[in-house]
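Left out: one protein chain. Kept in place: all the others.
== chain A ==
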Amino acid sequence: MLVLSRKKGETIMIGNDIELTVLEVTPDGVKLGISAPKEIGILRKELFAATATTNKDALHSLDALQSLQIRYKEIKNKETRK
């Protein structure tokens, strides 16, 4: 990992068109401004990690496919009987 020191108001460039600016530094956090082309995705990493965890959790759900179908049909039948 590259480590750079920056002061408030200073910027880092990543390639030619991504800029990271330190807007504010407080005892418990840093506020960053990001300018990047709109086709670049920007995401808090914990959201990505939560998605990966949920995906791993979802593997093997295929075993329950038949039960899902049965449960769905039960509900559908009740709805149409109303």
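Criterion: a contact is a pair of C-beta atoms (placed from the backbone, for glycine too) under 8 Å apart; a residue touches a chain by one contact, two chains touch by 3 or more; residues count from 1.
In this text, contacts and distances are computed from a predicted model.
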**Request:** One chain of this complex is missing from the view, so tell me which of "2Fe-2S iron-sulfur cluster-binding protein", "Sco1/SenC family protein", "ABC transporter-like protein" or "Flagellar assembly factor FliW" is its UniProt name.
**Result:** "Flagellar assembly factor FliW"
**Complete:** Absent-chain interface residues of chain A come out as 38-44, 47-48, 50-59, 61-65, 67-69, 71-73, 75, 78-79, 82
